[in-house]
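Shown below is the structure under consideration.
All protein chains of the complex are present and in place, except for one that has been dropped.
Showing subunit A:
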């Protein structure tokens, strides 16, 4: 499943997460983000979830206020990509418990960590929800033993 990038943005076009699986310059990233948000946000409701863009396929899906937009290489499987998005949403949901956009805003680093357990280098690393959650929980365990952190000042 060769993926090139994953973007999460709100209905207002605010970027919430960006993950690039191949090296791209910052300038190009900004251009792609602009293209994606304008293209996806312009789509009518109940349209199909796939678009052709340059030599890539863009798979997008809206979950409540957030759009998930995944670019895959041309020969890749669109339906499976749609389920990659859904599985990621499920993983976020499982971790945060009824995940919402604010969770992702305030815990963006966690959203990245969860994504890293699921995908790597644009390929799927682990499809089992249990497995991914187990590693995320394991790393949270490592964190929560650091009680000292809680007593630190805010600034």
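In this text, a contact is a pair of C-beta atoms (placed from the backbone, for glycine too) under 8 Å apart; a residue touches a chain by one contact, two chains touch by 3 or more; residues count from 1.
Assume contacts and distances are computed from a predicted model.
Student: Could you tell me which of "TATA box-binding protein-like 2 isoform X2", "AP-2 complex subunit alpha", "isocitrate dehydrogenase (NAD(+))" or "Zinc finger protein MAGPIE" is the UniProt name of the chain missing from the displayed complex?
Tutor: When "TATA box-binding protein-like 2 isoform X2", "AP-2 complex subunit alpha", "isocitrate dehydrogenase (NAD(+))" or "Zinc finger protein MAGPIE" are compared with UniProt, the left-out chain turns out to be "AP-2 complex subunit alpha".
Student: Taking the entire complex into account, which one of A:6, A:32 or A:70 touches the absent chain?
Tutor: A:32
Student: If the hidden chain were put back, which residues of subunit A would touch it?
Tutor: For subunit A, the residues touching the absent chain are 1, 4, 10-11, 15, 17-18, 22-25, 28, 30-32, 44, 46-52, 54-56, 63-66, 74-75, 77-80, 82-83, 86-87, 89-90, 92-93, 95-103, 105-110, 112-113, 116, 120-131, 135, 138-140, 142-144, 146, 148-150, 152-155.
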